[in-house]
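Missing here: one protein chain of the complex. Every other protein chain is in place.
Lettered A and B in written order, each chain numbered from 1.
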Amino acid sequence: MSTSEVPKPVAGVGGWLDDRFHGARGVRVLMKKVFPDHWSFMLGEIALWSFVILLLTGTFLALFFVPSMSDTVYHGSYTKLNGISMSEAYASTLKISFDVRGGLLIRQIHHWAADLFMAAIMAHMLRVFLTGAYRKPREVNWIIGVTIFMLGMLEGLFGYSLPDDQLSGAGLRIFEGVLQGIPIVGTYLAYFLFGGPFPGTAIVPRMYILHVFLIPGLILALITAHLFIMVHQKHTQMPGLGVTERNVKGQPFFPYFIAKGQAWFFFIFAALTLLSTFAQINPIWLYGPYTPVAISSASQPDFYMGILEGSLRMMPAWENNFLGHTISWSVLIPALLPLGIVFTGLYAWPFFEQWATGDKSFHNVNDRPRNAPIRTATVMAAVAFYGVCWAEGANDVIADRFQIPLYTVTWIARVLVFLGPAIAFWATRRICIGLQRKDAAELAHGYESGIIRQLPNGAFIEVHKPVSPEKAAVLGAKEPIELLPGPQAADVNGIPAPSGQGGMGWARARANRAFAETVPPEENHNGHENGHAAVTASSRAEELPDAEH
Amino acid sequence: MSWIIARRRRPAAGYAALLLGLVVVAAIYAVVTGTGGAQASPDQAQQGIAAGKALFTEACSSCHGQDAQGTQTAPSLIGAGAAAVDFQMSTGRMPLKEPDAQAPEKPVPFSQQQIYDIADYIASLGGGPAIPTAQQVSTAGANTALGSQLFSANCAQCHGFAGAGGALTYGKYAPPLTNATPTQIYEAMLTGPEAMPVFGDGTVPPQAKRDIIAFIVQTRNEPNPGGFSLGRTGTVTEGLLVWLGGLGFLVLIAMWLTARRRQPHSTLDSSVTGTPNHE
Partner (left out) sequence: MSDIEEGPIPPRRVIGTPAPAPNLLATQDRPGGEVAEEDRLPSEPQYKAHADNAEKIVAACFVLAFLAGCGFIAAYVGLEVHSVDAVLRSNLALGTSLSVVLLCLGLGSIIYVRHVMPDVEVEEERHDMRSTPEARQEFQEYAVEGGQASQLGKRKLARRTLMLATAPLAAIPIVLLRDLGPLPGTSLRHTVWSPGRRLLLYGTNSPVTPADFEPGSMITIVPEGYTDDADALAKATVICIKFEPGQLQIPTRYIGSTLIGTRNWTVDNIVAYSKICTHVGCPVALYEQTTHHILCPCHQSTFDATTGATVIFGPAPRPLPQLPMTLDADGYLVAKSDFTQPVGPSFWERG
């Protein structure tokens, strides 16, 4: 293509910018960058675009919202509450909902987007974990992502508490009660955060500045870093034909990825708008203004705080008093333990896995979850734990809708919170191993083609055909994990490795064995179309060495 | 028909069949579990306490005793009052069909006049709160703002912020307030049926009761400006919808966005590629 065919805008504007920023080569590299295609790679973008929508709708809301707890007597469009004394924050939210055209729509989009943001992060996090995409060189990006998740929880908590309605106010009361119960510093923390006793008049303006300025700024910075790192390191890709650690196959950023990204943004925005048109969310006019005198049944926080709520409900009574001091374990344990376990596990897992497998190599190709049974089983156990705590947060709604006695639901949760993860771990690991065996068999014996053939001796067999090269690449994409030398292994001089000694050494060897367990692929029989019946059950058993411990 | 058959192998056919199946099942369910209304018997029985006593002997004495003095299965009704009888019977809770954690609402087998007669009879045995008059339950000029405050402080913890109901212990529940008439609401507050506490006229004066009734009625009749209400139970249903409806819908779209492009049929090229193949 000669320069005379280049359109004026590209040449003109491009030249103007390049004169100042030296961008020609760099921008071209960016435009040509290849992005692999898989539906599960788009989950993170749901979170990204939801965040953008949150910023846009949030700005609109901030033009009308009054972050003040000063009392005002309501006389407005929602006549049922006329004459009630309420905070300015609540009154301004009523005004946005009933007196600003499009106000209710934007409010609902904002709240649905917040929920979708958190749900998408969780789904994206699960996908990254299940495919091992947090491995080297992406550990830092994983940590950034987990931090965004944590900040998102805080941001949502402060956001839905801003309107100062009965439901979110009850949540704040619980928050203050938990804070107050922290040993030594609890009462000070509570008084400093709330500017005095609960509820005070400081908490809404303070949450406001955290919610519209500080935390979004942090999240924005982290998202930018997250994306930059992802582009710089290039996205991982799913195993397939021709996919190696040293290439990326997909479509270039310009024009394909931009076009698809634009379409995806519109769909996400459309989904949120559809929800906001047809599904009412956070109807604060029904909740009423906050008063510490009142409470409603079915008081739950937004779903991403559900794990905290559930663990508070699940915990039996337990408190110790000694020497004039009180520690309420029934508050402290639910506040710290479940989220502590989850976040510690999330942050530490890439490094734990590296330690257990001794795997320090680069990974740009994703694992199929079944090929990493311990990893997949661990995350399913975590999901079970998280899920039980989360579901218990809705225990009174579950009891009411499904007519199960209230205490029974709690007792089930108390048992399942321990039993569930154990069963999930065991079952998931078995399922992964089973799927691996199925893959190995399919790779070796081919797939059932639906063609029935009659053998000369009268028997019928189904013809197996070899799988396509693409499928074979996917089925065979299992990287074996090396067994580290055990504590007994010694070098040429007979000196055992120091890292293998002691309790940590034993733990490492044990973990390594668990991770390295593998199902070796069967020898490729290149698909046999006859004599299949000759392969008996016993000879099949010989071909599959038992990889269990 | 052949139009459908010709396209049965299209990828979309599976989704269409699933959708059709779901719609059919939903339609059958809706028809089968149609709500039944309270059916009042059209009988015109005799007036008065004597009539009530006869009805009582027939329908209630087996549990409540010949003279309403109570038995092991049911409490004494002496002093319970006409209001309690009207509430329990006009909502269909009484006569009780089978023992349960709590008497549920069900279709009413008596006419309103019959219920009044029984109520008169019970009232004649030992007094108790009377059935409120129409004027007593009239919500004209009521202060719904005060009603909302009183409802929040004394009722919402069981019945929910919008009267959608809630769970109590041991299988009991506070029912939704969607169908109760103003008279029934007044009577419930006055008599404290089953686990519900009594909200007598001393602690909740009659005007306050009217304010609460006005609030309940206005709230349940109020439309939901934001869309479907999702049950008015708060964030649990919202969370469910964002995962199943929001994320689920978007995952399906994502699968479409990234699916392999099928090669289109070309008039010149007769080899058709891209037909679904199963392994």
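The definition used in the following text is that contacts are C-beta pairs under 8 Å (C-beta built on N, C-alpha and C of every residue); 3 or more make two chains touch, one makes a residue touch a chain.
The structure displayed is predicted, hence computed values, not measured ones.
For the chain left out of this panel, the touching residue among A:Leu48, A:Val204, A:Leu312 or A:Leu484 is A:Leu312. Only one residue in the set A:Ala270, A:Leu419, A:Leu455 or A:Met504 touches the chain that does not appear here, and it is A:Ala270. Among A:Thr187, A:Thr224, A:Thr344 or A:Gln403, only A:Thr187 touches the chain left out of the display. Interface with the hidden chain, as seen from chain B, comprises residues 11, 146, 149-150, 153-154, 157-158, 166, 168-170, 172, 192, 194-200, 202-205, 208, 222-227, 255-264, 266-267, 273-279. Within chain A, the residues in touch with the undisplayed chain are 32-34, 36-40, 71, 77-78, 85, 97-105, 108, 137, 170, 173-174, 176-178, 180-184, 186-188, 190-200, 202, 233-234, 237-238, 240-243, 245-252, 255-256, 259-260, 262-267, 269-270, 273-274, 276-278, 291-299, 309, 312-313, 315-319, 321, 324-328, 330-331, 334, 362, 364, 395-396, 406-407, 410, 465, 468-471, 474.
Please note the rule applied: only the chains that are shown with their structure count from here on.
In terms of their C-alpha centroids, the spacing between chain A and chain B amounts to 37 Å. Partner chain B is touched in their complex by these residues of chain A: 37-43, 46, 79-84, 97-98, 104, 108, 112, 115-116, 119-120, 123, 166-167, 260, 263-264, 267-268, 271-272, 275-283, 286-288, 291, 293-303, 306, 394, 396-397, 399-400, 403, 405-407, 442, 447, 450, 467-468, 471.
Of all the residues in chain B, the ones that touch chain A in their complex are 101, 143-146, 148-149, 152-153, 156-162, 164-171, 173-174, 215, 218-219, 222, 224-230, 232-236, 238-239, 241-243, 245-247, 249-251, 253-255, 257-259, 278-279.
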